[in-house]
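Removed: one protein chain of the complex. Kept in place: all other protein chains.
Moving on to subunit A:
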Amino acid sequence: MGLLALGTALDWPDAQKQAHLVREWGIKQLLEIWKKAKGKERDAMLWGDEVEYLVVTYSKDDPKVLLSLRQADILDALAKDKSLAQRRCSPTPDESGYKSNQPNPVFHPEFGRFMLEATPGKPWGIEFKELLEVESNMKLRRCIAKDHMRPNEYPITLTTFPRIGSPGVFTDPYYPVSGPKLRSQFVPDEIANPHIRFPTLAANIRSRRGRKVQVNVPVFRDENTSWPWKDPTVNYDLHQWPEDDDVRNGAAPDNFIHMDAMAFGMGSCCLQITFQAKNLTEGRQMYDQLSPLGPIMLALTAATPVYKGFLADTDVRWNQISKAVDDRTPEELGEKPLEKDRWRIPKSRYASNSTYISEDARLRPEYLDPDLVIDENIKQQLLDGGMDDRLATHFAHLFIRDPIVIFAEDLQELDLNKTDHFENIQSTNWQHMRFKPPPADNSIGWRVEFRPMEIQITDFENAAFAVFMVLITRVILSYRLNFYIPIKKVDENMETAHARDAVLTRRFYFRRNLFPPATRPSRRGSPSGSSTPTSAATSRPPTPFGPVEDEYRLMTINEIINGTAYARANPGDVPASTTDDKGNDEYATDDFPGLIPLVESYLDSVNVDVTTRCRLARYLDLIRKRASGELWTAAHWIRNFVANHPEPDEPSP
């Protein structure tokens, strides 16, 4: 979350009237950055991680765990304490004697009033020793956060609080539900950060939709589940708000856990990694190449099997957040004919990517989304401002959305030395990748944010996934890997990643050959890292492309991460069906090298000291074993815990 400006937030009908102005000014600000920053070169590889926490209360004599709503007080205590770490949490120096020069970590508010976000005090570099600092820094962050809480409060890294929205008391302090902002029958208004931005965000999404958000998750069915299953916590007899009609109008279908507020989605914690690219070209390349990895990493980090106290039939948070901030009107959703609205929109503002943005010769037009909705006028303005077609298309797609929160003070005059209006639209497009232009002062470079991963329970795991993503970007850029598949297949993979134990039981579309087609890049290909866009093969006419469908196939995550040979030797729980949709034998077609062997080959080619390599090996081992099923996901752990829990009234419905 960025800096939270204060001001007069416009309610929905008023905000909507200003939407066009915000977009117009946002585009002008974008073009201003574009002009300033498009030629930026040689920015260092810097990266940052963001860890989000739930704050819970717990004491030995009272087994009931509650969400603490003291975010503001905790942040205040953190902000007032200048010597954050020096009390109990002094960072332990590395065993090799390497001393960190990281400043104190930084804590930020989040949407949920029970959440905290913590980032390192300054971005990480690519020095291998810095990669090893990540884990101890995450531990430090957790320690500092804990140190500024009450003795019975704890920061925990679970994606969602399993009992949020359950009947009875789940927050400390308790507040009654059905407040004027959220109008939720399950959570109180006080669940959201009280800063005017957040309740306004939730209220305006609801107003724009014309009803409450509908977050319905399929319920997990076991032999004891009555079927059809009706969510027993839904109250059909409330008559306080017009939106109380929603459930009487079918908002809560059978066999789904029903939720009705933004807090059920935006109250989720995740692990996000942002990379600074050396220039615009590299940033666009990283954005595209990391995009197909999104669903894979989502399934590998799955940690969200419980909602409202019930076991769900899915393992990840993604679709719930998507639904929790879905501000589309019935017309945009295609439920009513288009009259007032401009277009049908196939996805929520929070959804998997819809664009590839690189001017890369390997990007075939067939990979692009044929149903992409864009604002043609905005695209034309960007083209007139000198932006290329592909990037203009990307932003003209993001700018089909309305701004949700508008402060009256910001509409007095356009300030081209700011990016507030641009960011208003950009940062409320929550796709699984985000392409971030430099700030208005051009002080940092083009960045790419990787957003799909779920937060892990331990700092070790979070560090492992963060470091793995850093290494994989270095591998992509060094070996010039090509992960392109049609973006619609990435969408499908995103859905597949939701399945229970998708990491072990499902297969995902993935590109078969990551390398340039010819066996001879050494003599004619240009080296990587070129500042001009280059194609894989230069002087000779390009090899004619085969059908796009031949470029990818279904693979297990074990195969994607560990390679075909390892997956064959360690098949895990993959179901017996070993033929793909073309009837081919699962492993017969071709050998996929695997992302971990690629990372290891990269590490073999650079100078790494033994301590570092040993610690990196532990991280890679976690990911290898997650992919093969030797280690469980957090979702699997939680399911297993619930299934074996003695109390009869525990989550299993």
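Quick note on the criterion: a contact is a pair of C-beta atoms (placed from the backbone, for glycine too) under 8 Å apart; a residue touches a chain by one contact, two chains touch by 3 or more; residues count from 1.
One rule holds for everything that comes next: contacts and distances are computed from a predicted model.
The complex appears with one chain absent; UniProt names that chain "GCS light chain" among the candidates "non-specific serine/threonine protein kinase", "Ankyrin", "ER membrane protein complex subunit 1" or "GCS light chain". Touch with the chain omitted from the figure is made, among A:A361, A:A617 or A:A643, by A:A617. The chain omitted from view is touched by exactly one of A:L6, A:A44, A:A72 or A:L416, namely A:A44.
Per the touch definition above, the residue from A:A464, A:L598 or A:V642 contacting the chain not shown is A:L598.
Residue-level contact of subunit A with the missing chain is found at 42, 44-45, 125-126, 278, 474, 477-480, 515-516, 519-531, 536, 540, 563, 565-566, 569, 591, 593, 597-598, 600-610, 613-614, 617.
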